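The other protein chains are all here in position, but one chain of the complex has been omitted.
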Amino acid sequence: MCRFLVYKGREMFMSDLLLNADRSLIVQSYKAKERTEPLNGDGFGVGWYAPDIDPIPCVFTSTSPAWSNRNLFRLSEKIRSVCFFAHVRAATKGAYVSEFNCHPFQFEQFLWMHNGKIAQFDKIKRKLRESLEDDYYNFIQGTTDSEHAFAVFLNKLGNRISDYSSEDLCNALNSTIQQICEWQRAAGISDSSYLNFAISDGHNVVASRYVTNPEKEPPTLYISSGERFITHAGKFTMEPSLRHPNAVIVASEPLTSNRVPI
Amino acid sequence: MCRFLVYKGREMFMSDLLLNADRSLIVQSYKAKERTEPLNGDGFGVGWYAPDIDPIPCVFTSTSPAWSNRNLFRLSEKIRSVCFFAHVRAATKGAYVSEFNCHPFQFEQFLWMHNGKIAQFDKIKRKLRESLEDDYYNFIQGTTDSEHAFAVFLNKLGNRISDYSSEDLCNALNSTIQQICEWQRAAGISDSSYLNFAISDGHNVVASRYVTNPEKEPPTLYISSGERFITHAGKFTMEPSLRHPNAVIVASEPLTSNRVPI
Amino acid sequence: MCRFLVYKGREMFMSDLLLNADRSLIVQSYKAKERTEPLNGDGFGVGWYAPDIDPIPCVFTSTSPAWSNRNLFRLSEKIRSVCFFAHVRAATKGAYVSEFNCHPFQFEQFLWMHNGKIAQFDKIKRKLRESLEDDYYNFIQGTTDSEHAFAVFLNKLGNRISDYSSEDLCNALNSTIQQICEWQRAAGISDSSYLNFAISDGHNVVASRYVTNPEKEPPTLYISSGERFITHAGKFTMEPSLRHPNAVIVASEPLTSNRVPI
Partner (left out) sequence: MCRFLVYKGREMFMSDLLLNADRSLIVQSYKAKERTEPLNGDGFGVGWYAPDIDPIPCVFTSTSPAWSNRNLFRLSEKIRSVCFFAHVRAATKGAYVSEFNCHPFQFEQFLWMHNGKIAQFDKIKRKLRESLEDDYYNFIQGTTDSEHAFAVFLNKLGNRISDYSSEDLCNALNSTIQQICEWQRAAGISDSSYLNFAISDGHNVVASRYVTNPEKEPPTLYISSGERFITHAGKFTMEPSLRHPNAVIVASEPLTSNRVPI
């Protein structure tokens, strides 16, 4: 069911988030702890913002496992950013391994990731697609429920796509989740859907931790915020902030010890 | 715009069609002759039937160029069949290189290939998908116009999908082409669509060579039939047949000298 | 440290060995049981003989994990053989993921696989290569200790490479192991080397289970032999043989219940 992480804060190297932290995303790719199935070897993706160049994030994806991708290792030592998305994938049955199915998905300034799954997605896929404006309809390249959910989100933002507030992003995410639940009900699907999403435009980060069935537990999601995420004697910690926090990490599994589940 | 070949006849080695003939499909992958753009390096696929095992064809596809794929070279020396499909791809803009976009496409006993393109496909994609029954709607994995056209074909066959005559296949192909043309007209698209298709179930092979604009030339397509396709002094030839031909090759470019354009 | 299997017996489908058995090699690729580290996701390879065509085996390898390779799934339903080699790889550090490093390795009629590792291989690599005849020196494509050990084996067979008895193969394998141990001693390497090898020419299969340090346990290796390897009510079993066995499986982990550790 995948693992992901979002970082926003002072400029950091990708390697510190992906490779160097104790339970870095690379470690989660072969030995995720807080899941029954520890393996996330069906491709990966990283996205990051370079606001001094332009608002469009860069994305690097591959269907190879993250743990053996030499390009990823080499790039992560050289790429610094104030905002990262990273994702390791465990393919849900039927949504095959393909570059088109690697997260994060990107549309204009937005990055999107999903950890979870929409139950019996094929039963609502047609209705979902019909609801989309042409631009978002044709934007979809792959077969994942995740990318389709992104298209729903973009559709919900609608004509505010280039002029929105933080609240608009929150509302669009809420509304995306409600819409999916509604289609599920209409199709008579009672299996649980797991809807941990993350969306960013490089300035705002919005994330959800949600399961349709209140008796089930959604996949874990941790948030850690503070002054900055730094190394003390080889260990990464989030240094506490006295004021408004300058750094935040949202991740399927904690990279650090001072964390709070969402 | 891709190159393809179909073979039906006595059991042959894949290597004779792919590697050994003068202008084999491997040669066409880097040096196609009868096109302005000689390169077909955006993946390839082969499909073949093993009727002594079951009616479902085997498919081997890759996004790597055919000319350097060691698995293809090794397999083709060992795989024999009475019916082959093979395709080398030059990606149309917007339909990216992906395993999901490699031909031949397979559904149950059918293999399908396309050489050409549906003009401004995005403008009719939504209408096309809406017309499909759920099974064929959900069958589509990739983004090509070609795979979508296959779904239209399957939809046209409808409930005759497991009980049909050769004529039913011809009619379904005709009807697929007409339907695409109709959607094009309705969308006000006047650019030419190139619709060379091939379909087989291992017993029947149906192929079309078609362009929507009668003033344009469709991509080349040659047919060669005879007793058998054999080597004489290192050169492949189709040996003439006095009776009903036992072997037939339909290909974007002739592998042999005694051929007739379709 | 990889997992492998060899089958020799009546003609079987590759799918029965790779996919259908309870603890098939595909299962071992993501959930190997008899190892601390359950993951073998750094590529795979299969090899098989088609004696009615020629004595050279076919090999299909990929750096993608076996569990998600669609070509492997499709091919394994159609390929039947009397002799299979199959291998899933967990890369040893320093011997990177590459098609050149996928087992089985092939030279003329031979297939070779290794499960284990030669300790501090770089310290004996130069001496090893110097010992090789030009043909075997230039045969090496990758960086693994395993492929280099194969070259040593071929060198030991020497001019008997096209005219040998079963004993010659056993002797060459023994002699390969002794030679490696000798180079290790000469280089002052005391770390344990794990030398489970399998070699075949389609008729003979020779396998070793060996560790240089007698106090350590070599990787598991099981042998199962009988009349044939068949399905009884959805479960695979090796049917006992009253006479000389007609089928044999040598595998890192048992696929069947009636097995004997080597």
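A, B and C label the chains in the order they appear, each numbered from 1.
Criterion: contacts are C-beta pairs under 8 Å (C-beta built on N, C-alpha and C of every residue); 3 or more make two chains touch, one makes a residue touch a chain.
Note that this is a predicted model, so its numbers are computed, not measured.
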{"item": "Which of C:E108, C:D122 or C:E217 contacts the chain that the document leaves out", "value": "C:D122"}
{"item": "Hidden partner chain, touching residue among B:V97, B:C181, B:V211 or B:I230", "value": "B:V97"}
{"item": "Contact residue for the chain not shown (choose from B:G9, B:G45 or B:P65)", "value": "B:P65"}
{"item": "Contact set of chain B toward the excluded chain (per top definition)", "value": "30, 39, 41-42, 63-65, 67-68, 70, 91, 96-97"}
{"item": "Footprint left on chain C by the chain that the document does not show", "value": "96, 98-100, 122, 125-126, 129-130, 134, 137-138, 141-143"}
{"item": "For chain A, residues in touch with the removed chain", "value": "50, 53, 56, 58-62, 70-71, 74-75, 77-78, 80, 99"}
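We adopt the following convention: only the chains that are shown with their structure count from here on.
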{"item": "Whole-Å gap separating chain A and chain B, where each centre is the average of the chain's CA atoms", "value": "39"}
{"item": "Multi-partner residues of chain B (at least 2 other chains)", "value": "99"}
